[in-house]
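Okay, structure first, notes after.
Complex shown without one protein chain; remaining protein chains in place.
Letters A and B mark the chains as written, and numbering starts fresh at 1 in each.
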Amino acid sequence: MSAVAVQMNKALFHALTVNQFDVPLIWQLIKRAEWLRGKSRDEARSRLQGKIVATLFYEPSTRTRLSFEAAVLRLGGSVVGAENARETSSSKKGETLEDVFRVVGCYADAIVIRHHDQDELDRAALYSPVPIVNAGAGSGEHPTQALLDVYTIWREVGRVDHLTVAVMGDLKYGRTVHSLLRLLAKFPGVRVRLFHPAPLGLPDDLAQELAQAGLSLERAPDIESCIDGADVVYQTRIQFERLAGEVDPKAASLYALTVSHLALLPDHARILHPLPRVGEIAPEVDSDPRAAYFRQVENGLYMRMALLDAMLGGDER
Amino acid sequence: MSAVAVQMNKALFHALTVNQFDVPLIWQLIKRAEWLRGKSRDEARSRLQGKIVATLFYEPSTRTRLSFEAAVLRLGGSVVGAENARETSSSKKGETLEDVFRVVGCYADAIVIRHHDQDELDRAALYSPVPIVNAGAGSGEHPTQALLDVYTIWREVGRVDHLTVAVMGDLKYGRTVHSLLRLLAKFPGVRVRLFHPAPLGLPDDLAQELAQAGLSLERAPDIESCIDGADVVYQTRIQFERLAGEVDPKAASLYALTVSHLALLPDHARILHPLPRVGEIAPEVDSDPRAAYFRQVENGLYMRMALLDAMLGGDER
Partner (left out) sequence: MSAVAVQMNKALFHALTVNQFDVPLIWQLIKRAEWLRGKSRDEARSRLQGKIVATLFYEPSTRTRLSFEAAVLRLGGSVVGAENARETSSSKKGETLEDVFRVVGCYADAIVIRHHDQDELDRAALYSPVPIVNAGAGSGEHPTQALLDVYTIWREVGRVDHLTVAVMGDLKYGRTVHSLLRLLAKFPGVRVRLFHPAPLGLPDDLAQELAQAGLSLERAPDIESCIDGADVVYQTRIQFERLAGEVDPKAASLYALTVSHLALLPDHARILHPLPRVGEIAPEVDSDPRAAYFRQVENGLYMRMALLDAMLGGDER
């Protein structure tokens, strides 16, 4: 195994936060995702042959869980899982997450977990005998979503640096946006325009952190000025029911992307969304070649395969 | 691949309703089920090697889910699943079924779904990049149950045409009965006798549809005259708790099949039940060779294998 591969595997004993992923490592994962994509099903299945991955979802998420499980199966591994671990596991009896990892680590070669508390997750991972992959942690991080977002930007737009990115929706609670912006801040020349309901802006400390890391952040007064000429539009879901009394639900249309907006986007632009969507992208947009959100889902499969392969895969790459 | 096989695969891109299955296609599936039954475990496992099937159960049903999952595994495929998708999936967040199919279709080669709404299912399937198999849809269809019922009748009685079939229990809400009668109407000379509590008769429009399709339907006044001399008895469960005030729960015994009824049945007759049963077939009936309901379960495994193999299998048949 080459020195670089060794270094990567070390950096990735766990995958808990986007902070672990510097630009060279991101490129390695993108290259690995492309490499796995080029393999036949049969070839890919040799990568995790005989390995077992546990998926523990303390917050149910069929979408993310199936994505990880399909990634494991495509690499030839097997899955044991808990789709509703908070209800069915011994955490309910008061067991610590440290103990959960030590126990499940006896059965599985890696643990993919969605847990509600990033701090608890980070602390417990120190005790895990096997790699832990964060599949979304409450209001914390969602590193694999950010990696697949960056992979999609690269694959669809051709580069990740020197881009204008319009980020819209719930920027306060959206951990997906937070993780993505932290990754984008590692690339040079990224300008971000933000558009969101007043109470759902980026948390101040995150905005400061991103600005210090070199990301250009600018708030847009409306959807048109936010997306006009952008290379990437990153739309997210707003839970208006959470904003009762603060924001008129009828205002939802102000934040929705429709076909009427497409004229503002250059041909090479791409529209991303972490999904699920509920109305913030009109279905008529789907048939536009710039609508990349379903290809983004497929990229997620390959990026998760790449990550698991880098962490657990049998041979060098 | 032969022209016939190609045609079949086309007819079966999705499997949503019994209307898709004409008599030649049903025979093909029965032949395929028998062919798979004759294979060793090792041989059968080459059929879906490397394929991934998702099982999404919006209404939990361990029985049907395990049947499909075992069918996939016996064919060498892998399964990703959600046993309680309504609670754990993003549908709860308002995502459309169209989007669910487009997303899960990035992870899996086919989707087996139990959903509560046949219309929504039919509409959403149009957007799915991968085959959808209806595993029971609310008050709608249950096509694979009807196929395995017909397979069982053929296997146990020797033919599907020119039969007298006694159908009993809940004929109003029983989607299983509805789908089965629609299939039987495609075969010549099938006479059906119905016996049910007054409020649980066949819906009028369905009775009309079946009569127009050539099925002979006749209501029997009691269980004895319903089953007397029948070739097939198809018993189903009645949810008396639903009928509070309409039907006396004590009347349940009027609709239950017991050993005392067996003398009315010829030796070649067979008793079927889609299961689960709660009391409408006495356990003492189980040891009678005409009790076919557990063999029916096993036939279900092979029929589901045949269907998945026809839709996804690697080579011609």
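Please note the rule applied: contacts are C-beta pairs under 8 Å (C-beta built on N, C-alpha and C of every residue); 3 or more make two chains touch, one makes a residue touch a chain.
Please read these numbers as outputs of a predicted model, since none were measured by experiment.
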item: Full-complex contact with the absent chain, from B:R74, B:R102, B:H142 or B:R155; value: B:R74
item: Selected from B:D22, B:D248 or B:E298 as touching the chain missing from the view; value: B:E298
item: Which of A:L16, A:L36, A:A85 or A:A256 contacts the chain that the document leaves out; value: A:A85
item: Touching residues (missing chain, whole complex) on chain A; value: 50, 52, 54, 56, 78, 80, 82-85, 87-90, 93-95, 98-99, 102-104, 106-108
item: Chain B residues that touch the omitted chain in the full complex; value: 41-42, 45, 57, 60-63, 65-67, 69-70, 73-74, 79, 83-84, 237, 275-279, 283, 294, 297-298, 300-301
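Note that only the chains that are shown with their structure count from here on.
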item: Superposing rotation of chain A relative to chain B, computed on C-alpha atoms, to nearest 5°; value: 120
item: Separation of mean Cα positions, chain B and chain A [Å, integer]; value: 40
